[in-house]
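I'd like to ask some things about the structure below.
The complex appears here minus one protein chain, its other protein chains still in place.
Chain naming follows the written order as A, B and C, and within any one chain the residues start at number 1.
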Amino acid sequence: MTTPQHVPITASPFHGNVRPLLNEVLHALDKLLETREATTIDLASLPFGPGELEHLEALLGTGELSAKLDALGSSSIRETAYPGVWWLEHRNAFDEIVGRYLEITHTPEILSSQDADIIAGRAHLEEQFE
Amino acid sequence: MKKRPTVGEILQAKGVSRRGFLKYCATTASILALPPSMIPRIAEAIENARRTSVIWLSFQECTGCTESLTRSASPTVEGLIFDAISLDYHHTLQAAAGEQAEAARHAAMQENDGNYLVLVDGSIPLGNPGFSTIAGISNVDMLKETVAGAAAVVAIGSCAAFGGIPGADPNPTGAVSVMDLVTDKPVINVPGCPPIPMVMTAVLTQFLTFGELPELDALSRPLAFYGQTIHDRCYRRPFYEQGKFAKTFDDEGAKAGWCLYKLGCKGPTTYNACATTKWNNGTSFPIEAGHPCLGCSEPNFWDDGGFYEPLSTGHFDSGEKLAGAAAAGVALGAVAAAAGRRRQAKFMKEG
Amino acid sequence: MTTVDGRHEIDREAERLAYKPPEIRHDKQGDMPDDQRINQAMHHFVKNFNTQTASYLDGCLHCGMCADACHFHVRTDDPRYTPIWKIELFKRTYKRQVGPFAFFYRLLGLKRHVTIEDLEEWQHLLYDSCTVCGRCSLVCPMGIDIAGLVSMARHGMFKAGLIPHELHEVAKTSAETGSPLGISADKFEERVEWMADEHDVDIPMDVEQADVLAVMSSIEINKYPQSIAATAKILNASGESWTFRKDGFEATNFGMLSGNPDWQKAASMKLIDAAIKIGAKTLVLPECGHAYMALRWMGANMLGKPLPFKVMHISEYMADALNTGKIKVKKLNKSVTYHDPCQVSRRGGATQAARDVIKHLGVDFREMEYGGDYNWCCGGGGGVVTIKRADPLRHRVFKLKMDQVEKTEADELLSSCANCRQSFDDSQAHFSWDYTMGSLMETVAENLEGGTS
Partner (left out) sequence: MDLLEFAKGPALQVAAYILVAGSIWRLVGILLLKEKPDFSEPRQSGGLLAALKVIYTRSFTASPFKRATLYPKMMAYVMHLGLFAVVFLFVPHIMFFEGFLGFEWPGLPNSVIFFLGVAAVVSGIALLVRRITNPVLRLISNFDDYFSWFVTLFPIVTGLLISVRMGFRYETLLAIHILSVALLMIWLPFGKLGHTFLVFVTRGTTGMVFERRGAKT
C-alpha cells in the first residue's frame, strides 16, 4: 500500500465541500465494515469550487489497484490510497468525462463480469467449436 | 401501430455490453439527479422502455436551445437517448422542409396518437398570427393542432416556458408561453436561456425510462433540477455568509472569488442546477467565470430590475415624489396644528 | 377617608382588564351638572397643549419605568400610581382634541371621551398621590417631564370643581385673603413686631425703597414664626437694604398647587408688584419649595416679560453671602444630613446652594444615598400635605424618607422648605420618629458670627 499524500484537510483553501465529503466517506467505510453495504457518492451532485475536486483527488491519493474499462468510451476505476474507497471516472466516446463517482465498497460492481455478458460470451465461445 | 423496440433491445443490438449498460445507467442516474442507489431501478426501467416519437416545434426563438442540446456534453449518452427517441419533426435539424416536413409531422401525430411528446422552444405571438408562421401555419395554430394528440408537452427554454425575451416589455408581438395556451395537457417547463443541455436530456430520459412525468414545482419545472437556488448550491456561498463581496468586476474581491451579490447576482431567487451540473461538460458556470447569475430561468428575468443591481435594492421612483410626500406631510401637519389651535381658541372662548 | 391598600381586586367584568377602584371620597365643588364638569375639564386640559406638552404627550412609550421612580408606586405597588397613568385623561384629551392625528382619533373613536367617573377617580391620582416632585421625570427614557404635566392636568380638574376640598378651601382662602391660612397684612405685621421684640432684631417693614424684598410663607408666619427673625438676622448681618411689605408678603401659591392659573397669577403678581414698587434688585424667597417654582421659574411668565429683579431662594442668598464673606458662621461640631426640597433642588436647580451653606457650617455632612437631585420627596409636596384623606398614603411613602435619613446616622436633619418641615413634623408625630427636621436658615441665623442683631 502506498502512503497517501498528507494534504491537510483544514488547509483547504476552497469552499468547504471537502471536509464534509470526507466525513461522509468515513461513515460509509464504517457502514461497509459493519454491514458490508456499499455506498456510491455522485461527485457531480456537489457544488465544487474551482480546484476543489483536484484537491480532493490529491488528498485521496492513489492506491494499489487501478483498472481500465472500455465500454461506451473508456472508464477508469482506481482504488485510492484509502482501501475500500474507489475513484471512478466514466468517459464517453469523445473521451469527455460524463460521470465521476466515489464508491466505498470491496470491489466496484462494474469490475465484476456480468452474467448477461458471461452468457453472451459463453455462447460466442461455443460457436467456436462448430 | 407497430411495436417499437425497447431501449434494452436497441442497446443489445448495438453490441453494448452489460458493463457498458451499467455505466450508461450510472450516468443516467447522474443526469436525472437521482441518488446512485437508484441505478438498479433505472437499469430495469431502461431495459423495458420503448422508443417514443418526439415532435419539436420552434416558434419565436433564437435556436439557442437547440444549439445547447446538440452540444450536450455527453454525446454518447445523448446519442443513446436519441436512439431511444424518434425525433420525427424538427424543422431546424431535419433535411425535409415545407410541405414535406409538415407531412412528416402529421404522419408522426397519426401514428403515435396519444403517445408522442411535443417539445416547444420559443414563445407564441398572439398579437398577430402573421408575426411568426411555419409553412404558412401560424404558431398558435400549429401548437394547438400538434398538442391535441400529445402525451405531454415540454417547453424548452425561457421563451416557451415564460415568454422570455419576446415577451419582455413592451412585448410587441403579444408573445405568450406554452403554459398560457396549453391547459388540457401536462406541460413541463425546462426554462433557461438556454437550459442546461443535461437537464433537457434528463427530462426526456425520465419520461422515456420511467414513462412518467417528473415531479414539478409551482412553475411546472422538474424539482430535481429546479428545486434549489443557485445561491443554495453556490460554491461562493461562504463568502456571502462572511459578508465578503466583490464590488466591481476587477477589484480584489472579484479576484479572490468573493460573492457576486453586490454585482447583481440573482442566485438567491433563481432555481436551476447550474451550480452543480455546470456547463460545457461540467467545466464551469457563470458565477465560477466571475459573472453574476442573471436569473435567466426565472419568469420575467428580462424585466425584473437591472442585471447588475443587487437583489436587495428597492425599486424607487425619483426622489421628487418623496419630496412631494414630505411636502404633503408639512401640509397635513400644518392643517392638523391649525385645527388643534382653533379648537383651543374655541374652548378658551367657551371658558 | 381614603383606604388605599395597593392590592385591589381585579375587575373581571370590565371591558379592559382593570383594577376595581377603591372606595374613596370624591370631592366636588359647586353644583355644575356632570356634563359641564366634563366640558370644563376638557377645555382646561386643552388650553395647556403647546409644542412642549404636545411632544411629551405624543412621546410616551408606555415603558412603565416611571413607576419605579415614584414613591407612591414603590411603596404601594398599586399600578394606578404609575406617574404616566396619572395623566392618562390629560393625554387622552390631547390625542382626541389637539394631537396631529386628533381628527382620526375622533373619527374612528380611538380614544374614548373622558367620563365623570374617570375624572372622579383621577382626582385621587392627580392630587392625593402626586407631590409633583419630578423624580419620574428623571427616569423617563424619553425625557418626558411628567410632573409638569400633572400640574397642568390639575387646571382641568380645578375648573371642573373636582379637587380635594381642603386644597380648594385653602386655595380659595388664599385668593380671598392673600394667604392660605387667612393671615391678613395686619396679622403679619403683628407677628413681625412680636418676633422683633422676642428676638431683639430690627425688622424693617414697608420701607419705600429697598434693594431686597423679603417674603415669608404663611406656614412659617403661623407655625414657625422664628423664621421671620432668622430671615431678618441674616439680611441684617449681610448689611442689606431690605424690607418686608404688607402688600406683598405671602410666598406660597395655592393657586398653582390647586390648579387655578388665575389665582396663581394673582398671588405671584402681588409679590412682583411689591418688588417693582420698592425698586428691589432682589426678591428673597423663604424656605418654601413651591414658592421657588412659582416665582423663580414661573413668575416672569405671569408678568409676560422678564422680571426686573433677581429671585433667590434663601438658601441661594445665604450661599452667596457666605461665599462672598458678607456673613460668617461659627463652625458646628456635629454631623448633618440634608433633605432637598424637590422644587428647589431637583426641579429648581439650586441643589448646590444648600451644600455651600452646609460647608461653611463646617459640619460632618452626610449626603443621603442618592441625595440631592434624586432625593425621595417628603410626601407632602404639591399640596398633598393639605389633603387630610391622603394622610395614610402620605405616611406610607414617608417610610422611604425615613430609611434614607436613618441610613446616614447623622446627628441632625436639615432642610430648607417649610412645607417639607410641616410634612416631616406630621410624619414624625405619626411614627414617633427620632429625627426632627431643622431649618437650614434658622441654623445659620443662630450661628452667625459677630452678627448684629
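One rule holds for everything that comes next: a residue touches a chain if its C-beta (ideal position, glycine included) is under 8 Å from a C-beta of that chain, and two chains touch if they have at least 3 such contacts.
What you see is a predicted model; the values in this text were computed from it and never measured.
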item: Among the chains presented, those that the missing one touches; value: B, C
item: Omitted-chain contact residue, chosen from B:163, B:222 or B:340; value: B:340
item: Contact residue for the chain not shown (choose from C:75, C:346 or C:421); value: C:346
item: Hidden partner chain, residues of chain C it touches; value: 17-19, 49-52, 54-56, 58-65, 67-69, 73, 77, 79-80, 82, 84-85, 88, 98-101, 137-145, 296-301, 303-307, 310-311, 345-351, 370, 373-374
item: Hidden partner interface residues of chain B, rising order; value: 229, 231-232, 240-243, 245, 261-262, 268-269, 271, 299-300, 304-305, 309-317, 319, 321-322, 324-326, 328-330, 332-334, 336-338, 340-341, 344
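The rule we apply is simple: only the chains that are shown with their structure count from here on.
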item: Greatest separation from chain A - chain, by CA centre; value: C
item: Separation of mean Cα positions, chain C and chain A [Å, integer]; value: 91
item: Between chain A and chain B, centroid-to-centroid distance (C-alpha), Å; value: 33
item: List of chain C residues in touch with chain B within their complex; value: 39, 42-43, 46-47, 49, 97-103
item: Residue ranges of chain A touching chain B (in the complex, touch as defined); value: 14-17, 40-42, 44-50, 52, 69, 71-73, 75, 90, 92-94, 96-99, 101, 109-110, 114-117, 120
item: Residues of chain B that touch chain C when the two form their complex; value: 332-333, 336-337, 339-340, 343-344, 347-348, 350-351
